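Shown below is the structure under consideration.
What you see is the complex with one protein chain gone and the rest in place.
What follows is chain A.
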Amino acid sequence: MLWGLSSFFIGLAVVYLISVFYFRNRITREAQKIREKKKELSPIVSEFLFYDENGDKIEKINYIWLKIEVRELIKSPFDRKVLTEILMDLRKDVSGSTRAELFHIYQDLGLHEDAYKKLRSWRWEDIAKGIFELTQMHVEEAYMPITRFINDRRPTVRKQAEIAVVTLKREGVTFFLDHTKYKISEWQQLKLLDVVRNKEDYLAPPFRLWLTSKNNYVVLFALRLIKHYNQNDARTSLITLVHHKSDHIKREAIHCIKEFNITEALPVLKSVFDRNSTDIRMHILDTVAEIGSEADLPFLEDIEGQNYSFMVKNKAVRAINTIKPEAILPTKDIEKVTELKVPENEVDQMEADETEHEFQSETITYKAQNLELPTSQPEFMDGGTFDSDEVSLDTQTWEPSIEEIEEEEMQTLDLEDALELTEEEIAFLPLVIDSDREGIANVSEEKEISLNDLPVVFEELKTKARPIAFDCSFLPLVVERREQTLEDPLQIRVDFEEVLGVQKSEPVSVSSLNVDYEEVFVEPKAEPVRPESMDVAYEEIRASRADAHIDEFQLDLLDFSDMNSSEDTVGKNSVAFPDAEENSMEWPLDFEWESQENESQDAEIKLEENTSETVFSLEDLIPKPNFYEDMETMALLENIEELGDEREIPFLKSLLESETSPAVLERIGTILDHFIATYTTQSDVENTEALKEYSVFEELISKGDLETKLFLLNEIAEVGDAKELPLLHTLVSDAHKGIRETALKVLHRLQNRLQEMTVDLGVQEDDASLSIEQLLNQDNSDFFELNFEPAGTTEGSTERKYTRSSNTGDRNTLFDHLCNMSTKFYNKKNG
């Protein structure tokens, strides 16, 4: 039997160990697998996140490939799970546009479908996870499906749904407060409040509307939201809620009353005081202290005197002191002054211990203040003076506590009889008398000054042979009342100035703005100026042979044909310049052209001035200027040389045929040689590529499965162009019947579409065939506003480039279609 049991337990232990070992290994293996998969997928996610739509062709093709690759990957549930995990992890670390892109990718890859599936699960944990995922990834479309869980009987699901509803849409809070029937826990309220608080540009609804809710938790939450958003337009409702049965609501309503300083609630607060628990009483007292006035002091004093709990009484005292500072002073465990006896043998008492004097003066002041309290010391207040018989002056014993004074039934104290004190020395006494005569208000003013803050003037005291029994020589330390009054902050004269409330800035419609328009002078946009094109004021241009060296190139460009009419030239140029401004041409050619014009103009003026000074003829010194037309062409050629590339070759060749000027022809020849030498190899490669008529669909179709092929064929029909025709011709003879038929249909559709496009673009083609020179001659200002690229090596490519560049802002390009293509494919597949 024993052996049997032993072997059973040993067997059980072995099974247990094996199962532990097995499961641990399994978990580790799975974690390792997930880690590896994450490593594999994270670069793809990065690629998606930082994909630039304006990137180059390679990047776009790479992006499409990645999309297709990912679509293949996420067919596996495990991969989908890992990809979702990656996105959820990254969501915590990134913000801004990257986070927005993350959310977009999540939905674009259809990962939210898995979360939707979870919502349909019968397991509460799966539903909660699904809701959480959709909330975290901001799937707004999930709002409606999630709303049905707002009153789910399973708390976890319900709470997750509440947070989701409030997070996903702005009106979520309203929906939640309207519909929730269950309890909203404190923690849940905090979380909801946090969600609402972190919403950007959130315009809170008037939460007072939910103060009438039948769900007390909604009322409570609404009160908290009212307080958070400072919605102080529910005064009456708040006062009414003080009568609520729920202590939580009552407390929150009282908080709101305190926060919004609703003084009209004070009578209600006082009336309900007795009927409430200690906790609520404390809150009421706190509120009374905050918003109450001296009129409420009797209420508070009454509480202090009645048989309430220790905490309530304490709170009442604090409230009194809050309304009227230091109305009640510390009384418990205050040491008696008798313990501070002065040694009789100490001769020079005052010089020896100034600190003790201070303490004594403080003690006296304390006592004086205690005596002023009308509630606690009525008998003493009536008397108004000290009784020298009761107070033992020999021992300098002063009664620090009110209770002790009461017990001893203090009588009036004739200080004048007991001590021979000067008027200055007893200057503190009127404090007591004044308070008695003038009432509480004055006393409070004096009491607002703490003992430590009193300005004290120490006077040198002469030593006496023996101190009198009651040494009041410290009394002069007390500053006169008048000085104290001056120190009273309440009596400081304040000049109030009008304070203008700063209104909350609200978005102002531009159309409603009252604007005074001023004349705006448009200045030409500053372009980077090349040194050779700068307007240089040439000095020392003398007509002497030694100084007559002028740059040959410059003179080549100058037109001196109208040198004799310099004023006309200036006038002409001065008119031409504003025209250039109006046209807003930012083409470097334009600027340089003007600069050169200015240069020539300056040179003309200088030379004109010099003509009057020199005895030599300029015509002998400088080469004969070229004609204006040649100069223009030369300037254009210079720009082409500097900014142009191989695309200018056809234009240059045409110029070569049309030009007659030898200088221009020579220049064209030089530039042509240069371009041909530089770009021949490069352009050959590119031309080969262009002639190849690469179709992005070709590779995708060749590697895709049947479904992908059919989908891509349909895409070709929609977005393809002439480049796809050879591919379609190939596919028409494909082995698969489905592909064959589809390819044939697509081929017909594409051909029809291309024909239509050709007809539509007929006019555009005519325009596009215009040369640069023609366009320039037309003086078309729009010409430069286009992202113009001069003609390429083939006319066909020119057309394409021109059309593409003019549609830079349009997102419906072939690549955009391709980017969406795989998404559509996936959606189709999933119905």
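We adopt the following convention: contacts are C-beta pairs under 8 Å (C-beta built on N, C-alpha and C of every residue); 3 or more make two chains touch, one makes a residue touch a chain; residues count from 1.
By our rule, contacts and distances are computed from a predicted model.
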| item | value |
| --- | --- |
| Listed names "Response regulator", "Alpha-D-ribose 1-methylphosphonate 5-phosphate C-P lyase", "DsrE family protein" or "Autoinducer 2 import system permease protein LsrC", with the criterion being the UniProt name of the chain not displayed | "Response regulator" |
| Option from A:6, A:28, A:76 or A:97 whose C-beta touches the chain left out | A:97 |
| Full-complex contact with the absent chain, from A:30, A:69 or A:89 | A:89 |
| Interface with the unshown chain - residue positions in chain A | 38-39, 42-43, 45-47, 49-50, 86, 89-99 |
